[in-house]
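One protein chain omitted, others in place.
What follows is subunit A.
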Amino acid sequence: MYQPHTLGLDPYQSLEPKSAYPRYLEEQEPYERGHGPYQPHEPGYGLYQPGYGPYDDQIPDPKSQTLAIENAKAYLLKSSTTSGLNLYDHLANMLTKILDEQPTNAVDIIENISKDVKWAQFRKKMDTLRDEHEILPTFEAAEKRKALFLKPNGEGDEELEEEIGESPLPNVMETAFYFEQAGIGLSKDESYHIFLALKKLISVQPVQTCRFWGKILGLEMNYIIAEVQYLEGEEEEETEEEEVPEEREKEVDEDEEEEEKEKEYEPPVSTYKPPPVIPKEENGTGANKYVYFVCNEPGKPWVKLPPVTPAQIVCARKIKKFFTGRLDAPVVSFPPFPGNEANYLRAQIARISAGTQISPIGFYQFAEEEGDEEEEMEGGRDTYEENPDFQPLSVAEMVDSLSAWVHNVQSILKQGRCVWLNPLQKSEEEEENEEEEKEEAPEELPQELQQEIGPPLLTPLSEDEGIQNIPAWTAQPSTNLIPQYAVAVLQSNRWPGAYAFASGKRFDNIYFGWGHKYSPENHIPTLPPPAQAEYPSGPEITETRDPTVQEELAFKAAKEEALAAAEEEEEEEGAEDEEDDD
């Protein structure tokens, strides 16, 4: 049987008060104890003076008053079923805490104090085990960033001298300063980190020129992009692509053998010829003039982006996708993008560069070479060099007229290349295949493709088309208050995020954005192509129409007539024979 806890009568309790409950000094019978002289530390002290208690008017009888007090206290000592605490203890602890700490306006924050006391139950103050320090992922990232600032071991004075000479390392901080005048750019901390990261890149790769191209934002992580030109003769040759056409030729031979064996019955051959694959431009020319390295954050290793193919550029023009930040992420889109995010990133970089890399007029000039005419025939010059006699225009002129700026990257044609290539020009191997194919089936005449011509290199910006009524570029000086030290800043409206500045002989381009072109209209996804014709329809595979009931009856009637006619003829013949016989 459950005995309610009664003070002093628990046989396991010693006479000395051990618990937090202040004990009455006088031993009394259960439920009939008087409230003896209270000690100062007991809660009843000073309260229940005979005749002055709060309930005296209700319970004048001291005995029942005591009983009421006992009941009240027993109620307060009841343990909660959910937490095991009881109100008596809690109030005692709370009041102890208040009296110890003496907060101001305790009555206003009494609920918070109550909460804190309850939470304190679960916190062990004395623990022999020390908490293991949390290793936050932020520490690792900080380590990597710190590593940028450490000088690699073994660097002697000689190397320092070489660096001070001609270094491909761009002065990122100087560029950042000029862009900052226009309100564009990353924080100085980040710019400095990028500066050091570029230095690390240069020390690892054999580069001739290097430039901080910009930053493209992504969903999970961002990309920091460096534009690099390799030293001549240092490029790695890619042998992977040469193997693929060899394999394809082998497959073609096998197919032909199989076809010869099965000439008796074969399903109709599809006459679909996929459009010829346009080969990508050589490394170092056209859209692949520069090599791009990306990293997610300064401090992480740089990854080289693969060269871009025209098919990727053509497809990138039709889709609009955010970058996730992982280079191996698939690009799920329609039309299906031939490649993963690294290829899509490279294609967008190529498009942005072609559209927005500009320089002040006169800074670059065409190199004078013999045989200029031949180069022009092929589609424009693609090399330029710095003009030693460059005279910079004033900032006001740079801002006022857009013809003071020129594009210095070749624009990409509709085909996806910078230099137009006729895909129908056949190499020797393909001509041989053609002769064999001609024996099997007549070829359709290939349509003549128009040569695509784009604007030549170094065209001024005034020829850039705007979108609807928005000009292609917005030009502003960086400040109207101090015009003599202002910087001319251009923002692209076609590729939001592309900026260029010019101040005296210094100029640069940069990109900060999400990597998409601006279009005032909503993006319309490409519609699926019409269903392709499977087989050439001929009489042997076309389904004939079933005859209707009338036709069948008519046919039947005609047949019967014919039969009847034939029978009559036989009868006649038979009759004639009989007559003859007779």
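Annotations for the structure displayed:
Just so we're on the same page, contacts are C-beta pairs under 8 Å (C-beta built on N, C-alpha and C of every residue); 3 or more make two chains touch, one makes a residue touch a chain; residues count from 1.
Convention: contacts and distances are computed from a predicted model.
The listed choices are "Septin", "60S ribosomal protein L14-2", "Radial spoke head protein 9 homolog" or "Adaptor related protein complex 1 subunit beta 1"; the UniProt protein name belonging to the chain that is not shown reads "Radial spoke head protein 9 homolog".
Considering the full assembly, A:I470 is the residue among A:A120, A:V204, A:A396 or A:I470 that touches the omitted chain. Contact with the undisplayed chain is limited, among A:L77, A:I113 or A:I184, to A:I184. Mapped onto subunit A, contacts with the missing chain fall at residues 136-138, 141-142, 144-145, 180-187, 189-190, 214-215, 217-222, 297, 299, 320-322, 468-471, 474, 478-481, 491, 493, 496-497, 512-514, 516, 520-523, 525.
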